[in-house]
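With one protein chain removed, the remaining protein chains of the complex are shown where they sit.
Chain lettering (A and B) follows the sequence in which the chains are written, and residue indices restart at 1 in each chain.
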Amino acid sequence: MAEATDPVTQTALLTTADGRPLKTALAEAQAKARRRAFLLVVPLILFVIMTFLIPIGYMLKRSFEHDGFASSAPAMVAWFAANPDFDPTNPPEEAYAALVSDLARMQVEKTTGMAGTRINYSVPGTISLFKGGARAAKNLTPPFKEALLAVDAEWGRPALWRGMQSASHVYTAEFYLVASDRKLTDDGWARGGDKERIYLYLFFKTFLISGIITFLCLLLAFPVAHLLATLPMAKSSLLMIFVLLPFWTSLLVRTTSWIALLQEQGVANDLLVALGLITEEGRLTMMYNMTGTIVAMTHVLLPFMILPLYSVMKVIPPSYARAARSLGATSWTTFRRVYLPQTLPGIAAGSLLVFILAVGYYITPALVGGADGQLISNLISFHMSKSNWSLAAAIAAMLLASILLLYWLYDRLVGIDRLKFG
Amino acid sequence: MKKLLALSTALTVVGFAARAEVVVMSWGGAYGEAQTEAHVKPWSAASGIAATMVDSDNPAPAVKAMVEAGNVTVDVASLEYADAIRLCDEGMLEPIDVASLPAGADGTPAADDFLAGAVTECGVSTDIWSNVFAFDSSKITGTVPTTAADFFDLEKFPGKRGLKKGAKAVLEFALMADGVPAAEVYNVLNTPEGVDRAFAKLDTIKSDVVWWEAGAQAPQLLADGEVTMTTAYNGRIFAAAINEGKPFQIVWDGQVYENEMYAIPKGAPNKDAALEFIKYATSTEGLRAQAQHISYGPARKSALKEELIFKDGKTVMAPHLPTAPENMGNALETSSDFWVDHDAELNERFQAWLAQ
Partner (left out) sequence: MALPTYASPLERIWYYTYIVICVLVFLFLIAPILIVIPLSFNAEPYFTFTPKMLAFDPAGYGLRWYDALLTLGHPNADAVRDGAWWTTVWERSTWVQAAKNSFWVGLWATILATTLGTIAALGLSRPEMPYRRLIMALMISPMIVPIIIIAVGMSFFYAKACVAPDSAWFSVFGMFLSEKGCLANSHLGVIVAHAVLGIPFVIITVTATLSGFDQSLIRAAHSLGANPRTTFFKVIMPLILPGVISGALFAFVTSFDEVVAVLFIAGPDQQTIPRQMFNGIREAISPAILAVATILVVISVMLLATVELLRRRSDRLRGVTGR
């Protein structure tokens, strides 16, 4: 404002009717318009922050946080803080003294279970160790090292001491280590055994299955989208109902239908038996396994592929293909060199959307996946049901990171504002 | 503020379902129904306090989540034995004094009347239930399975198998089928080789297994013909066989049994009423009443003195209970000590094994 009334600069500039420089007035008007537009969005932004971003923030915090041991063993926390470089293979007497005093305290405060559960995440079998130790702690006399080891020799395990040291911090990256198939051994964190590795394998499997589903959707959606885009409006509107009805139908209804269709005593098997294609004993297992998951999820996600493909194909002028044909191209060449490249934006949009949605799918694999058709989401739910919340949150955070990467890619390649239904 | 109040009165007309007083959380299906009929309804009628039953896949994690969040909406939960002990250790359950429990119908003090281990620091047994396996006798004719080993014998008894999707009781069952005597099972399972051995036994049928999670699923799989044999909670099979007349037969060999515990979550909204409920439900009469609805054994000696008759008025319960001597030939009680320590580890291993 001070600038605008400055007589020196004022003279050289175009001014508005009330004497202000035009440039400033315009900038002000635009700023005002921007503010007004922004104000309209503010309530929703606040709502989304409160109910969406903050919960996710809580989850991220949870994936780093567990105070089960840190809050119930103050003497150990203090000792570990003072001696960060101790030798886990042979902790000194003071460490044992701190441990015994904490165990006695846990017995009084009834926190053995909390502490034991926390350590049990990285060193299995410690809950009853803590219980036994806490029960005995009151009557132990120095030297505590010998006394405690006499209660249970397990107390001398280096892995246990490493576990307690790690658990003495409220915030830890330990759950991410577990979620990447690391195990705490006597020598520190190492890759888990072949029979125990699951998380990275399941991530890989989830991406693989999502890839297969995306490919199947593309394969099925392409001809249909093309047909819808090239038919006359009246007919295509009618056929569009076939695409939109599944879209509007409850996911649980569709999953139920697939169970009715594909289970061993279901419609499809009955039909095959009736047609004599398979015997009564040879009924196919198409449900409660990977096949069930893939078939049902392809069905559920197919509309998300057809709609973007359709909206791109609809605006491709047919004259290009005709021109190619008239110039002597075969129909295959026309398709490959002229038509297909023009549909690429639709393919990218549909594939990315389907892939993103498939990676995080939960309901369908949970209901029809059986044992080998489970995806990473189901493992998150499994750990939630086992009350291992920090680990569940860590796996969820890893999944979230990969989804956000794909989302960013989608925005760069397709643009979020191109998303449409019907 | 005035506006908000007006709004709130306007909103009261929306009519969401009303809240009940004492909330009991259990496992649903035939089991939840038995507890509703034998405990919730009669107690509510006798005490005049409204009570309701809610179903859960497993009440233990629900209780833990509620207590940790300080948002407890359940007053009584029906928990597996190991969960009742673990949650008690974690300070998530209210302690229950055994002396406060009613004496048996014959006057025996509660502490002596209950079977060993049936009352713990925070829980009181409502019954003894068992993991058994069952088959459809209209489908398997001629030679019928009689041992745990038969469950794993795909040549003698071809067809799909139903198994609980979880490590507990399944690993023990596999070891017993593999010839480990009941008394040795936990010693074997405590070693890495023993765990490998259990999984190796499961490997022999893995591709033919249909996994179930909720207790009601097992008899359903059998009824639908999706499997020829399935492990199940014995009461569910009993219910299907007696109530619905299904031709299901239980094989008791290799059964894995344990106490089911009523417990009060810490911070339960109606703690005192909840304790009264438990006293009522675990009295001699309460336990007998439940056993008249489902074939789980009462954990009081006084409750077993007189013959138990099923609610249909004719079926004698004794041979259907896991604790019947003729069913105990090769039986194992789950070790809460073992599962408290190894639940997380072995279930993780189990998940890894499933996904492979």
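By our rule, contacts are C-beta pairs under 8 Å (C-beta built on N, C-alpha and C of every residue); 3 or more make two chains touch, one makes a residue touch a chain.
Being a predicted model, the structure only gives us computed values, none of them experimental.
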item: Option from A:Leu22, A:Val41 or A:Leu277 whose C-beta touches the chain left out; value: A:Val41
item: Sole contact to the chain not displayed, among A:Ile259, A:Ile316, A:Ala329 or A:Ala348; value: A:Ile259
item: Residue touching the undisplayed chain, where the options are A:Gln30, A:Thr89 or A:Thr333; value: A:Gln30
item: Residues belonging to subunit B that touch the chain removed from view; value: 1, 4-5, 7-8, 11-12, 14-17, 19, 23, 25, 28-29, 52, 54-55, 57, 65-66, 68-73, 213-217, 220, 224, 269
item: For subunit A, the residues touching the chain missing from this view; value: 30, 33-34, 36-41, 43-45, 47-48, 51-52, 54-59, 62, 220-221, 223-224, 226-227, 230-231, 233, 236-237, 239, 241-246, 248-261, 263, 265-267, 270, 299, 302-303, 314, 325, 331, 356-357, 359-363, 367, 377, 380-381, 384, 389, 392-393, 396, 399-400, 403-404, 407, 410-411, 416-417, 419-422
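Everything below uses one rule, namely that only the chains that are shown with their structure count from here on.
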item: Length of the line joining the C-alpha centres of subunit A and subunit B, rounded to whole Å; value: 33
item: Contact footprint of subunit B on subunit A as seen in their complex; value: 109-114, 116-117, 120-121, 124-129, 131, 195-198, 201-202, 205, 263-265, 288, 370-372, 374, 379, 382, 384-388
item: For the subunit B and subunit A complex, residues of the former touching the latter; value: 57-58, 60-61, 64-65, 86-92, 160, 165, 196, 199, 209-211, 224-226, 337, 340-345, 347-349, 351-356
